[in-house]
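After the structure tokens below, expect a handful of questions from me.
Every protein chain except one is present and positioned as in the full complex.
After this line comes subunit A, so read on.
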Amino acid sequence: MGQITLQGVQKSFGPVHIIKGADLDIADGSFVVFVGPSGCGKTTLLRLIAGLEDVSGGSILIDGKNVVDTPPAKRGLSMVFQSYALYPHMSVRGNIGFGLKMAGLPRDEINRKVEGAAATLNLTPYLDRKPRELSGGQRQRVAIGRAIVREPKAFLFDEPLSNLDAALRVQMRIEVTRLQKQLGTTAIYVTHDQVEAMTMADKIVVLNGGKIEQYGSPLELYERPANLFVAGFIGSPKMNFVTGEPALQKGAATIGVRPEHLKIERDGAGGWLGTITVAEHLGSDTFLYVDAGPIGMLTARYIGELSLHAGDRVSLVPDPARIHRFDNSGNALRG
């Protein structure tokens, strides 16, 4: 079991308010990702759940029990740190087994569990090495091994892959997701990598300036962003925002259209006319950066190759069903 509920959780460091009242319900066994710009409080929120920081207000419930006064060790969670945080003087075996040793398990049971975890993570050949004799990816796997071996109520990950190179990151991303599904353990995962968020999460929490902007499944956030911030944050390249006349026509202060929902026409009459300033040809996609005069700069995405180049005139037609409308305060208008 690992159901986690936050109720009005607040955190201040001295006079600075970092987390401004977070309410969240994390279902048992789900994979929840915290995303948001740097400094928005993702790590702080995770550390509050872990118990490494004390809350300034509100409560944190794990399986219905308020744990704000419970020390980290007693919360039954395990954490994977960005810096790996392996014990440098212990072997891989010692690192993975440390939590079990602290829990007072008999030695042969520790060995059995450690070897099981090592096998799952392909670490068996390295069990007797010290962390300094491992590669970055192997170290990260040891850190994950240390987390899974204790069979915690939930895993907490703080940007665990950000020190790895791109290829390894993709591989580890898949491994972590597979492992979590296989174990069925609740996971909270902090990242500022959108792709990680979209691909790994059952549900995403978008944080901004210490507030939860939206909580929902990746596709919900993509299709129905609650406000301008989420609309701009989720999706790559970023959603285009248009204000003024075209927005007023739709009864909104701002309208947003994702680059992939702009139809590109070479000499169309309707839509927004503009000149291509940069055209990026990736083979699989073509990205056009278009100067649309009074409308502003627009980004358009075409799946596949489109032979258009800088200086060409194009007209961009938004898919009417895919236009997002926002009011004056930036909240989404529905209906």
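In this section, contacts are C-beta pairs under 8 Å (C-beta built on N, C-alpha and C of every residue); 3 or more make two chains touch, one makes a residue touch a chain; residues count from 1.
Assume contacts and distances are computed from a predicted model.
The listed choices are "Enoyl-CoA hydratase", "Cbb3-type cytochrome c oxidase subunit I", "Protocatechuate 3,4-dioxygenase subunit beta" or "ABC transporter permease subunit"; the UniProt protein name belonging to the chain that is not shown reads "ABC transporter permease subunit".
One of A:Phe81, A:Tyr222 or A:Tyr289 touches the chain omitted from the figure, and that residue is A:Phe81. Within the whole complex, the absent chain has one touching residue among A:Lys11, A:Lys113 or A:Arg146, and that is A:Arg146.
Only one of the listed residues, A:Gly2, A:Gly58, A:Gly99 or A:Gly235, touches the absent chain: A:Gly99.
When the whole complex is considered, the residue among A:Ala27, A:Ala73, A:Leu282 or A:Ala310 that touches the unshown chain is A:Ala73. Although one chain is not shown, part of subunit A still touches it, namely residues 50, 52, 71-74, 77-79, 81, 83, 85-89, 98-99, 102-103, 146, 150.
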